[in-house]
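Since the structure comes first, as structure tokens, the remarks are kept for the end.
Note that this complex is displayed minus one protein chain, with the remaining chains in position.
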Amino acid sequence: MKPSPIERIIGLAMSAAVLMSPAVAAEEAKRGGSIVVSYKDDIATLDPAIGYDWQNPSMMQLIGDGLMGYKMGTTDLVPDLAESFTISEDGLTYSFALRKGVKFHNGRELKSADVKYTFERLVNPETQSPGQGYYAVIEGFDEMVSGADGLSGVTTPDDYTVIIKLTRPNAVFLNVLAMHFSSIVPKEEVEKYGADWGRNPVGTGAYKITEWTLGQRIVFERNPDYQHGTGPENVPYLDKITWEVGQDPSVALLRLKKGEVDILGDGIPPAQFVEAVENPEFNERGMIVENPMIQTSYVTMNVRIPPFDNVLVRKAVNMAINKDRIVRLINNRAVPATQPLPPNMPGHDGSYEGYAYDPAKAKELLAEAGFPDGFETELWSMNTDPNPRIAQAIQQDLAQVGIKAELHSVASSVVIAAGGEAEQAPMIWSGGMAWISDYPDPSGFYWSILGCGGAVPGGWNWAWYCNEDVEVKAAKADAMADPALAQERVDLWRSIYLEIMEDAPWVPLFHSRYFTMRSARMAGDAVLYVSPTYIPMHYEYLHAKDAQ
Amino acid sequence: MAYTWRRLSKDPLALVGMATIAAISIAALSAPWIAPFDPREQFFDGLTLEGAPLPPDEMFFLGTDLLGRDLFSRLLYGARTSLVIGVVANGAAVAVGTLLGIVAGYVQGWVGAAIMRFTDLMMAFPALLLAIALAAIFTPSLWIVAMVIALVNWVQIARVIYTETTALAAREYIEAARALGAAWPRILFLHILPHLIPTILVWATLGIATTVLLEATLSFLGIGVQPPTPSWGGIIFESQSYFLSAPWLVFFPGIAIMVMALAFNLVGDALRDALDPTQRGR
Partner (left out) sequence: MLRYLARRLAASALILIGVSVITFGLTFLIPADPVRMIAGRSASPQAVENIRHQLGLDKPIPVQYMNYVTKLVQGDLGRSYVQKAEVSRLIESRLPATLLLMAGAIFFEILIGLPAGILAATRRGRLLDRAVMIFSFAGVSTPQFVLGLLLLYVFANLLGWFPLSGFGTLSHLILPALTLGIAGGGWYSRMMRSSMIEVLHHDYIRTARAKGLSGPKVVLVHGLRNAILPVIAMVGLDIGIFMSGAVVVESVFGWPGIGQLAWLAIQRIDIPIIMGVTLVAAVAIVIGNLLADLTAPLIDPRIRLR
């Protein structure tokens, strides 16, 4: 084992950080104040092992902390509950020295046993955590899943040391430790509340939950004992954050204009989008915030269903779809995509142009593949607006080159089930179910949705694409855990995605830009409101101009 | 029949209703000739640069929808969807409801009781939730939507027919026929069914209004006829996000749905009055 100073880990800091806007000028930001965030849907749960949607990850990250975190507004990993850590030379053993004196909201000090409990709880099948698979690299995972009592790979030599042993080197393991799933939870509280633990969360985080009225509001207040923040001294800034749920987005916008709401949690409603972003007053007062999401929407072509088993057909489809027009259909709230990785992700190749829109060339390729008159197929999509519209635009583009696609516009759960069957859905438009990366690493777009492991019944690799050569390279890239190899690893991932584009199992359509609105009293950079690492918002750094 | 027709033709509301139904049917049938554009063609210049639909102008008589398609052409073709589903789904509902109602009313006994308890059960189902669940199970095509609506709508008809059949079965001439040894299908079809025809006719007309509304509602929820088949409810579903800036996209199809349902309701109601001597003057 060799010591790995924090600076070296920051070497992992990816080029994406450069694209992110610089941090808020800390001297301007004052502590204090309270804000109101609106949401339409109820917050599902605040159990960090369970919650996994658009609304709750960053809320759970306020309540709890993991061993690792991210530097504000960047994708740089920094230790959080860990004071320092070392990685063994073979990349298999991680040792964490915990901060001393960190207290849970119930007053008890955090000890290494809590870390072990948290990971065992995540892996324990009874927890039913949707994040369980991320911890499969830890030694003893398989045994625990099949009934063993504990997770042998996590050991606690003393109260402030945690050692985690992996079965294979994994370059993204530190990212996994920064995910909300890894927030450390106190056993006594989890057991006290049982099934209702998700409504009574306790952690070590910067905020405590003080009120939860189902269907109405959740209130968080600052934890006065919180001292281990990874940012400037006076972070978090706000004293109180209130989420009001059951708020229709258009009502929320009106209330925001009146000053009753500070942030639209669901973004700008489509009905008022054009009007809002063109409103000079909103723009002048900096009320519109916009940032690209680490997200890609795509059309999958099931390589096991003819004629999509023919790469020429898949390339032809790539050339047949007019991405610019589709982006226009959704009011330019996206940028056209050329490859699976979005531009703000390390490994994205800015010089790669992908398959340009060229229906004539597409027809040639189809003829070459033996389909001069096209063929008939099915295109599945989720049935909420705008997805059926986008699917119809795709359908018309396909018709131009002779491909007659019948639409199946159904509930998302039905699309997901169809995609997980080997020979059911020839084409799927991923919109509404699309991939938002769990952590800012290029591997996030491969394993489940393009890798062989996802091409199984019930999996999420709806293209059923499995290229052994690519799979070997991907495994190699993710084994490059040594921070010194970070750049080499990113380069490898870049070549992997370009190789995948040669096989063309997807038509990458666009990367969404997220637009939301804040009241004029809110300050801070757009990146706080559309954070790449704290989904959707980095609440700890939000602050109000009028704070005293 | 002639008498009924004479009474109908004296009722101005019924005449307006019938004229409207005729007009809509003609428009739907001749849509390929009168529609200015293909209802599925998405015009590249049918949208503004920001992706907004065009308001009515000389080229697009009622403007375009959110995909740059001609709204007027889609409305014309949408009439076909509404009419086909209205006639097919309601026809099926009336057929099933009549059959079960007659059998339950005439046979009585445990068969009748079983059928009627089943209709009680169906009455206790929140109808729209049932339709939504059914639409989720079967990927909705035109015929599936019609079937889903029929599955939800037959219940009321069955109950009405049951009540009337029970009353008819108790009449003397039926008893006489039975005493003479007539087979029960013969009694049902020769002696009972003819007397039910007025009721069936009324329901066949009024039911179309209900069916048209239910189809529109399913489409509005995104679980109706599959796109790009034009459907009035579907046009509203797709246009909702522009509702405040382009309200005509919601109101033109909305008016179309209302006018069609209203026409069938007016005719159905007038038919009821005309066919029912005891209702005279109501």
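Here are a few things to note about the model shown:
To keep things simple, chains are lettered A and B as they appear, and every chain counts its residues starting from 1.
We take it that a residue touches a chain if its C-beta (ideal position, glycine included) is under 8 Å from a C-beta of that chain, and two chains touch if they have at least 3 such contacts.
Note that this is a predicted model, so its numbers are computed, not measured.
Contact with the omitted chain, checked across B:28, B:261 or B:275, is made by B:261. From the options B:59, B:107, B:193 or B:221, the residue with contact to the chain not on display is B:221. For the options B:2, B:49 or B:124, the residue in contact with the chain missing from this view is B:124. In the complete assembly, the contact with the undisplayed chain comes from B:136, out of B:15, B:96, B:136 or B:160. Taking the complete complex into account, residues 40-42, 44-45, 47, 50, 52, 125-126, 128-134, 136, 145-146, 195-196, 198-199, 214-216, 246-248, 250-251, 254, 411-414, 416-418, 420, 447-449, 456-458, 460 of chain A touch the chain not shown.
Residues of chain B in contact with the chain left out of this view: 13, 117-118, 120-121, 123-129, 132-134, 136-137, 209, 213, 216-217, 220-221, 233, 236, 240, 243-244, 247, 250-251, 254, 257-258, 261-262, 265-266, 269, 282.
To be clear about the criterion, only the chains that are shown with their structure count from here on.
Separating the CA-averaged centres of chain A and chain B is a span of 46 Å. Those residues of chain B whose C-beta lies close enough to touch chain A in the complex are 40-42, 44, 47, 49-52, 66-67, 136, 139, 222-223, 226-228, 237-238, 240-245. By the touch criterion given at the top, residues 269-275, 325, 328-332, 383-386, 388-389, 391-393, 395-396, 406-411, 414 of chain A touch chain B in their complex.
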